[in-house]
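The structure is given below, and queries will be raised subsequently.
Yeah, one chain of the complex is gone here, protein chain that is, but the others are all in their spots.
Each chain gets a letter, A and B, in the order it is written, and its residues are counted from 1.
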Amino acid sequence: MKRYSVFAVAREAARYHSGWERAWRNPEPKAKYDVVIIGAGGHGLATAYHLGKRFGVKRVAIVEKGWLGGGNTGRNTTIIRSNYLQDPSAALYEKSRALYETMSQDLNYNVMFSPRGVIMLAQTHHEVRGYQRTAHANALQGVSTEFITPTRVKELVPIINIKGPRYPVLGGLWQARGGTARHDAVAWGYARACSDMGMDVIQQCEVTAIRRKDGKVVGVDTTRGAIDCEKLGIVVAGNSGHVAGLAGFRLPIESVALQALVSEPIKPCMDVVVMANTVHGYMSQSDKGEMVIGGGTDGYNNYTQRGSFHHIEETVRALIETFPMVSRLKMLRQWGGIVDVTGDRSPILSKTPVENVFINCGWGTGGFKATPGSGWAMAELIHKGHGPLTDDFGLNRFREGRFIDESVAAGVAH
Amino acid sequence: MSKRHSTGGRLLNREKALHFTFNGQKFSGYEGDTLASSLLANDQMLVGRSFKYHRPRGVVAAGAEEPNGLVNMGEGGRFEPNQRVTTTELFDGLTARSQNHWPSLEFDIGVVNSRLARFLPAGFYYKMFIHPRPFWKYIYEPFIRQSAGLGQAPKEPDADTYEHFYHFCDLLIIGGGIAGLQAAKTAAKSGARVMLIEQTGHWGGRAVVDGGMVDGDPVDNYVEQTVAELAALDNVTLRTRMMGAGVYDHGYVLGYEQLRDHLPGSMGPRHRLWRIRAGHIVTATGAIERPLSFAGNDVPGVTLAAAVRDYLVNYGVSIGQRTVVVTNNDDAYRTAFALHDAGLSVPAILDARTGLGKTDMRERAEARGITVMAGHAVASVKGGKRVTGIAVCKQEGAGAVVQEIACDAVAMSGGWSPVVHLWSHCGGKLQWDADHAFFRPDADKAPTGDAGQPFVTVAGAANGALKLADILEDADAGARAAAAQIGHKIRKSKSPVAQREEEAPLEPVWLMPAEAEVKLRSKAWLDYQNDVKVSDVQLAAQEGFESVEHAKRYTTLGMATDQGKLSNINGLAILSDALGRPIPQTGTTTFRPPYTPISMGAIGGEARGEVFQPLRRTPMHDWHAAHGADWEPVGHWRRPYAFVRDGERLKDSVNREVLNTRRNLGLLDASTLGKIIVKGPDAPKFLDMMYTNMMSTLKPGKCRYGLMCSENGFLIDDGVVARLDEQTYLCHTTTGGAERIHQHMEEWLQTEWWDWQVYVANVTEQYAQVAVVGPNARRALEKLGGMDVSKEALGFMEWADGTLGGFKVRAYRISFSGELSYEIAVDASHGLALWEKLMEAGAAFGVMPYGTEALHILRAEKGFIMIGDETDGTVIPQDLGLDWAISKKKEDFLGKRAQARRHMTDPKRWKLVGLETLSGAVIPDGAYAIGEGTNANGQRNVIGRVTSTYYSPTLDRGIAMGLVLYGPDRMGEVISFPGTEGATFKARIVDPVFYDKEGEKQNV
Partner (left out) sequence: MLILTCPVCSVTAEETEFHGGGEAHLTRFGPGASEEEFENYLFMRENPRGVHFERWRHVYGCGKWFHAARCTTTLEVFGTYPAQTLEPPKTLRAQISKKRPGWFWRGFE
């Protein structure tokens, strides 16, 4: 693989960039792999990458029914934070955030991780207490956050209105090393690195059946032929219920549409991420200058990648309330993604009723931030059958009533 | 140079001159001008700088598809960035400034990027700025961000207002060109309610610019007559300046009406957002001309051929005085004719079609003395900030220059693309039309509605019918089909017939010349605003970004504010060619709403500031406001947090209220507490299911504190239940819980136990309720006079109906403070009067109102739990030592099975205790108690957490409640709560009841 650098770009410029090679190969599926991962989104690719990097497992195929990074990886609002309340979540998301710090160097691909800081606004007394609790928990979890005053909020976000007539800002939970990254680049960087390790990223390849023998997985049938495997990872987000069905088990999951929108690009005016959970909206400014805005989910199962417009209205109203200048911007584009939501709103990284089949799903509205950590943990789960970061996220927790409920800290989609 | 002619300009009112400024310079135009036409009339060809390379850019189009002409407009509270000059109607006093340059439009330092363009190809940032790591955040990113973005951020709050409208119609027709007009005319005959909307201020669309004859009359007359006819019909609604912004599921359409953008400062809302429910939608949204991809096609003066006509015909403005026309189709000849007929020079028509024979258009051109160079193309454009000439080459070949032509404008046409956005928003599919080289709607794969029926029909140019006669026919047929869809028949009638002009077929030309070398390709723009060139898309393909979505995201093609209206198809063709596969196989990117950007203000509508969300007020709200209430939002209610007296700090007020309530008498407005009537023969059985307690055994006249759990076992609400009679209960809920619990009850009654005879009503707002609390409570009530409130007549946890001070009341002897306490409920309309009377009667007994914070402290001193503090959705009643409130006798209640699960019965669950700091200090909110060592993930082990923590004025020390591992078994032990600011709080585990453990005070 040709390394990327400013020198490489300069060299190529001399010959009008005719020498750049493919970022990832376009291989035909082989008959057998040690591990097949279904789903070449960020999480699936990161899982493969860490199988190779951490455990030397490189006979891996990542099969994707569409194009890599084409699902929620490429349609989220790119927020990265780890200020979660519960220990298992904080561990996983903080691992992930830490991996983002060095991802560009690790992958030799600039994913533009921008630790610009994330504020979650407290706009009721209840929220103040909730975020103070999170700050205390984070301090013991090794997650660096602090609860800050309204004055400090205003210093960090000059365009904010902290004295709104209905929900004045009473403080905020501030994570200085939270931020954003370029979502597509995360998938592309992982795909390039996986391909470079000799793994096969196979696009336009839909799994039509999961073959089992004696309760164990032996392979998958795909639209591009049968593939045998020792182990199978299912990492397909909104399609988890469907693929689990192919393996013969059900999931505690519902798929709903989550919507987001961007404004037209403007010159930089806000260099932190702000989340306002009381009024239900969150906003950051992309490096291109667009204000990237997210809101709520629809209340019904949906696979259309479209949502109902009244959610957009609610979100925009919330943001105008918080940032009055938003009123004079224009909405450029709105879209929807299908998110898989579990019974406790926390993800599932788990063994399944089928031996050697592992599933990673249920990230709901917050999966992007977890991409590298999820891959790190999932690789260990697939390789060893367990791991400290995944042990609490098993499917068995629903039976046992052992939930990981983050709703105390995060009332809104993100 | 561009200039205004002394004649022409069908939209102008030359009687009325308008004055405006651009970059501080004074200009003038006429009523009817757009900002674009008036700038061009003043020879202001340069209007902005491109996003990435800061290339000088001029206006390239005349409508909503314009990618270059974006300006900062207005001042102060009416400032707005990225206003499109081609759709901005000129008004007197308009101020505009160009964007994305420093220090000025003419001399922009950023243009250095253009010199470096070779080093900044598609996706360069993914390959660079990787090392050293901290540089991205501190050096590279700030630099990139500074150079990104277009217009300035608005600084002041919006000075305008916005509103929302609902509209219902049978047929919504979007687009007021001749297709939309004819469709409306045909459809209106059916009697259906028709709405026709047009995004500009004018009817007729392109046809009135291009001319032609309908039924033997000029098309202008047809438009005028049709509009007049439609306006006279009762079943037709016409709106201009209203865009169909988006089509959503089940026939929901977003209309965006710009009411006052052209009349700023006048009375009324600026924009109106229409939420339209239509039985069926006809999109007659026309087509957009495509640029041609040749080197230098972004130099100001290179303009779409049809736009050149628009400016000339509509505004009397010519972009150049010597204009070369370059085309692959017949339509652009009309531009040459229009220019020539206006006395302007057209040195040549470069017709790239290699197989061009003798065509009608060619003959007409040559008859005018215009040279037609068949099979020829533009090799490159000369000039920097404006066109000075072109180099001509053969279309076939690599671009060897055969001739140079001096000119000051180039009119280009690469064919047309139907505007299929609205068709596609909700899932309508497209098909590739190879003859015309465009995607058109596939009528068999329309978006489907609530009953699976197709709900969009496309008419006219949007449907691929580009000629006047075809458009009218298609619109008539489309309207009939659409009306039939919704059950309206239209009798056969003669539809208008337009004169046919013969046109030779187009030849697709995606790159000019066909074998252009890389030097040319890297100067041939696809996406003007985002600076994406042919070479960029080819690089994407070379690097494996083969999917159209990959290529788009890698190059940013089509992601600018015009959302690829000019660039998508051209880019797609280049990508397909690079991959060696047909265009339809490559497919298009997804079309997403809105069609063009719409204001956030309009989306937000009226609901902002004070009316952002509904505000619920108790009958005593205004009294509280007048008496120093410091408000706390609780749901949509506002409750007084405390009543602050002059010169008092908030916390002093709270402490005063607590002490006064303990010592004398406090009044609390408890009206917001939920009150739900549950009535019917099966009400006892039902409440036994809803509550963990046994409610069926409660005697009429008595009250009982009840706990409610979700089916998942968690504690969701609590409150006092009063049995009113054998079949009737009144259930109190928390303030935030009233609606939720009411719905929870309804859900179970309607969907699980639908054969049980129970009726549930939420009567929260029917009553005002006042808590009369403190040792003097009884005396105050006795002073009011009326019912017997003695211990004997109304014992603790009893209720009675009666009168007090002349009010018909229901008095509950319940206490959330541990004091002697009555809650007096009265008809809501008497709430304020009762409150005032109680204040008056209590004056002798030291009465003071108290707020929610005092309420919290009073209950914490007594060890009473608070939903939302001691509970957070993860807590079961057993955790809180509330086993006494969980009936062991009942076979079933909601949550019972759940609470039997492994984790719920785990002895390691944290349990409620009281916490007393050794120093008397207050433990910070939310603090955790630390245990030994760390867990497998390196996190500090914790053994508990604080759930409520207060300074107790009664005890003059910090008190807290918390959930602690083995807590109740560890009474007296000291555990540590680290704060977030270095200090650690050591606290002793104690009984959670800090005050009046025996409960004597409430029983007096």
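In this section, contacts are C-beta pairs under 8 Å (C-beta built on N, C-alpha and C of every residue); 3 or more make two chains touch, one makes a residue touch a chain.
Here the structure is a predicted model, which is why all the values come from computation and not from measurement.
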item: Displayed chains contacting the withheld chain; value: A, B
item: Candidate in contact with the missing chain, chosen from B:225, B:240, B:448 or B:757; value: B:448
item: Residue among B:900, B:955 or B:971 that touches the chain left out of view; value: B:900
item: Absent-chain contact - pick from A:110, A:222, A:255 or A:390; value: A:255
item: Chain not shown, touching residues in subunit B; value: 248-252, 277, 427, 448-452, 711-712, 743, 746-747, 750-752, 754, 891-892, 896-898, 900-901
item: Residue numbers in subunit A that touch the chain omitted from display; value: 239, 241-242, 250-255, 298-304, 308-310, 343, 398-399
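To be clear about the criterion, only the chains that are shown with their structure count from here on.
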item: Length of the line joining the C-alpha centres of subunit A and subunit B, rounded to whole Å; value: 22
item: Parts of subunit A lying in touch with subunit B, wherever the complex brings them together; value: 4-6, 8-10, 13, 16-18, 20-26, 66-67, 69-70, 74, 87-88, 90-91, 95, 101-102, 104-105, 108-116, 123-126, 128-137, 139-142, 146-147, 159, 164-167, 182, 184-185, 188-189, 203, 263-269, 271, 279, 287-289, 304-306, 308-309, 312-313, 316-317, 319-321, 324-335, 388-389, 391, 397, 399-403, 405, 407-408
item: Contact footprint of subunit A on subunit B as seen in their complex; value: 51, 78-82, 118-119, 121, 124-131, 133, 136-137, 141, 144-146, 148-158, 246, 248-249, 252, 254, 275, 425-427, 518-519, 522, 535, 539, 542-547, 549-550, 553-554, 556, 561, 563, 590, 592-594, 597-601, 603-605, 607-610, 612-613, 615, 632-634, 641, 712-713, 868-869, 872-874, 898, 901-904, 924-928, 930, 935-940, 942, 945, 978-980
